[in-house]
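The complex appears here without one of its protein chains, the remainder shown in place.
We call the chains A, B and C, going by the order they appear; numbering starts again at 1 in every chain.
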Amino acid sequence: MTWLSKSLMHTRGVARGAVGTTHELTEERQGVFHYTIGPYSQPVLHIKPGDRVIVDTRDAFDGKIQTEQDLPSAKLRVPFLNPQNGPIMIEGAEKGDVVAVYIESMLPRGANPRGTCCLIPRFGALTGTDFTAMLNDPLPEITRKIDLDEQGVYWSRRVTLPYRPHIGTLSLSPEIDSINSLTPDSHGGNMDVPDMGPGSITYLPVRSPGARLFIGDAHACQGDGEVCGTAVEYASRTTIHVDLIKSWAIDWPRLETEDQIMVIGSARPLEDATRIAYSELVLWMAKEYGYDKWDAYMMLSQCGKVRLGNFVDPKYSVAAGVEKKYLAPEAE
Amino acid sequence: MTWLSKSLMHTRGVARGAVGTTHELTEERQGVFHYTIGPYSQPVLHIKPGDRVIVDTRDAFDGKIQTEQDLPSAKLRVPFLNPQNGPIMIEGAEKGDVVAVYIESMLPRGANPRGTCCLIPRFGALTGTDFTAMLNDPLPEITRKIDLDEQGVYWSRRVTLPYRPHIGTLSLSPEIDSINSLTPDSHGGNMDVPDMGPGSITYLPVRSPGARLFIGDAHACQGDGEVCGTAVEYASRTTIHVDLIKSWAIDWPRLETEDQIMVIGSARPLEDATRIAYSELVLWMAKEYGYDKWDAYMMLSQCGKVRLGNFVDPKYSVAAGVEKKYLAPEAE
Amino acid sequence: MTWLSKSLMHTRGVARGAVGTTHELTEERQGVFHYTIGPYSQPVLHIKPGDRVIVDTRDAFDGKIQTEQDLPSAKLRVPFLNPQNGPIMIEGAEKGDVVAVYIESMLPRGANPRGTCCLIPRFGALTGTDFTAMLNDPLPEITRKIDLDEQGVYWSRRVTLPYRPHIGTLSLSPEIDSINSLTPDSHGGNMDVPDMGPGSITYLPVRSPGARLFIGDAHACQGDGEVCGTAVEYASRTTIHVDLIKSWAIDWPRLETEDQIMVIGSARPLEDATRIAYSELVLWMAKEYGYDKWDAYMMLSQCGKVRLGNFVDPKYSVAAGVEKKYLAPEAE
Partner (left out) sequence: MTWLSKSLMHTRGVARGAVGTTHELTEERQGVFHYTIGPYSQPVLHIKPGDRVIVDTRDAFDGKIQTEQDLPSAKLRVPFLNPQNGPIMIEGAEKGDVVAVYIESMLPRGANPRGTCCLIPRFGALTGTDFTAMLNDPLPEITRKIDLDEQGVYWSRRVTLPYRPHIGTLSLSPEIDSINSLTPDSHGGNMDVPDMGPGSITYLPVRSPGARLFIGDAHACQGDGEVCGTAVEYASRTTIHVDLIKSWAIDWPRLETEDQIMVIGSARPLEDATRIAYSELVLWMAKEYGYDKWDAYMMLSQCGKVRLGNFVDPKYSVAAGVEKKYLAPEAE
């Protein structure tokens, strides 16, 4: 029996950890991919709490960058970036609930899987961009194709990186807005938090009927901040187990792993993302773990963990976490 | 003959300054107001370039704050704030064009017009908010009702402010996103720039067929920054003259008055909004006014004007401008 | 009788507006100029409250940029930029007091006065810099020499700008720190606020015995934000009238003109500079002008004025102001 049986998902979810039907969301079944996350698109799948979905995600470039000669400026057009599978409707989900998404596995798709990393003009953390507008010439445009498998990401003759997959973009629909899939916010979106890989559970607030789950943007590996603007973007076969927690009022995405609970804030400047993450974590500890608010705040000052997600997208994402061992009730 | 005849609107617009049909967009005709700006709502009006529209705008609180005992937290519910008239479809407008909106006049509506200013919990520039998350207690919640007419805004027995109306929120639809009416961005939105009053022309980039013009959020007056989060919000009768400029590629809203041209950037942090505004202004001067790019940049360092719009909304807005007299060609 | 007789300087200053001895601080008398503002340098002048000082300031480049072929990277060396006159000791000044500096006049020095404006690599608002680090190539390095006199600044054949001089850098010493003359903070420093010209009074908090007044960085004109990084920098003859206000606890520089009172905040990001300025203004109105704190806050949301000083230096400066007419007590 794993830690999962004690997770918030298994102890509070409608399905109590039980696994229902397994659905396949192939490219064919998906049909039209989405570039905006909202309540206005046609559902592709209806599932029950406890069901599993095997999702065939496309890479963030929609598979249009096939060789190192394919330049982003020639092949891509804003805002048609970062295609998303979904929306998946979850039976019984209503505003005020939470959807839990446990990532079971992420596998590369295709015979000779390759990832793609691009340096895109006016995009990335160390260059002027559309939002941090500069008059400097842009950086060079570069495309890298990288062989990968479940053993490694073969970056260069010199460097092999570990295969550490995660989902970059995971969302429920906002109530009335529709937000492009490049932008993270309180609905989820393009958070690019490396901890959101196999073995993690993400909790997202439901804001529209049926929740409308979107998923995409698999990364074979990614450093903190995704500093050049892109990870090793690849087409994945991702298996998720989905449950519904009724009447849990959360304002921002939360993450649970074997060892930690985390909150993810997305905002600019980066300190505001960090403030959201830490502030929600303090309030969570006070509300659900028996902490005095000020004790939680002061203790996180001694043991809080921060993960930088993206700091290249229209909003930056930061996760703040605490180890579960510090949440256990006082021993008698 | 006024300066208007030499404006970009009159010299480049399809209607060349001619005035067409006058439409009335009453509350009744509007029917459902909108809280999100996007391509998914039903048009309420179809007009031709050169047409005028008399728009009855509601105040940003939807008229729900009637007395000083009506508190925002009891009467309002996010995201149903800042109701917008529209969408108004403009014949012939296509992606890559620009819609010009000249504000002819703004009058208070009703027999005894009153404006409303609220201190809303966790909203405003000098308090912790949802995005600049703090653990402090919120500020007190306060509602002020203010008598006003075309001669003045009667703030208190001590202070009468000038009636200086402007439109807080003016937008065309994004291409695929739908953005709540509290947020400004490159499509326009909730910019809260005081210069956007009677006598000004706003230029907005068209991104969806028919442009889909939204308008609302009239302010009887407003200081730079709208620092407490709300202006003197009121229900207005606003008359606009609308034209279409074909094939003018602009990325951010622009503003023209008798004396200045301006660009409005919206982003966080505030320096990014300012960078966008100034950077677009430099490029505009280089592209259309015969300036060397570096000369424009260095000259704005000596005579550029900055107006702080809102710095309380999810993105902050800044206008950067230059006086038209400096744009005249060199005398022979 | 001018507005000055009702100014805070004349009504609260030790000298009550009386003019004492006039001192001359020539380049010769100054001898060594200073590039850091602190308590560790040798005084060059001792004055009494009410004395006048005629100060010969050097330009921000120390006069080393003589022709348009003189490039900053060849002629300048960090941190030896922005030379300051002083420190001037003010008799009786102690921690907790305020020094008032009224600028009487600013004249260009020399036979054929010229100003200098440079585009300096990795400096300015629209380029990557040492603090907003980017991997882009720097902008070109450009030097402009500009003829000027009291009638105008002859920017180009096309454009003559008005001569609107102001002092860029005005400081008292911090208590124990010494801060380079490029950086503004609560002690004053390199604020670059265009309102700080002839006819204005600046109030600075005293933090070390004798106050230790520094002054320099005259600009013949400057746009909001000083966006390219430099104004029309010139050598000036600046006449100031100095007084001392005992026991006035202020945390940040304040400015008084005929029509307005302002507070200047300096910080990054820019919203923090603006928050400081507006927040101090609210508290000032509450403490000294009979305003309820929340009334002041809400009213500034309707009539507050914001001036962007520099947004190119290590900290950005913003002034927030209110018109004096709104500060008058309620008429009986």
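Operating definition for what follows: contacts are C-beta pairs under 8 Å (C-beta built on N, C-alpha and C of every residue); 3 or more make two chains touch, one makes a residue touch a chain.
Values in this document were obtained by computation on a predicted structure and should not be read as measured data.
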| item | value |
| --- | --- |
| Neighbouring shown chains of the undisplayed chain, as defined at the top | A, B, C |
| Sole contact to the chain not displayed, among A:150, A:259 or A:295 | A:295 |
| Option from A:153, A:201, A:218 or A:255 whose C-beta touches the chain left out | A:153 |
| Those residues of chain C which, in the complete complex, touch the missing chain | 35-36, 38, 40, 79, 130-135, 174-180, 251, 265, 267-269, 272, 275-276, 278-280, 282, 293, 297 |
| On chain A, residues whose C-beta touches the chain left out of the figure | 117, 119, 124-126, 139-140, 142, 144, 153, 155-159, 161, 221-232, 268-271, 274-275, 278-279, 282, 294-295, 297-306, 308, 311, 316, 320, 326, 328-331 |
| Those residues of chain B which, in the complete complex, touch the missing chain | 126-128, 132-139, 269 |
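Criterion: only the chains that are shown with their structure count from here on.
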| item | value |
| --- | --- |
| Chain contact graph, described as a line, ring, star, complete graph or other shape | complete |
| Size of the rotation, in steps of 5 degrees, that lays the CA trace of chain A over chain B | 180 |
| Reference chain C; chain at largest CA-centroid distance | A |
| Centrality ranking, top chain (CA atoms only) | B |
| Separation of chain A from chain C, taking each centre as the mean of its C-alpha atoms, in whole Å | 48 |
| Chain centre separation (chain A, chain B; CA means) in Å | 34 |
| Interchain centroid distance [CA atoms averaged], chain B/chain C, Å | 33 |
| Multi-chain contact sites of chain A, meaning residues that touch two or more partners | 132-135, 269 |
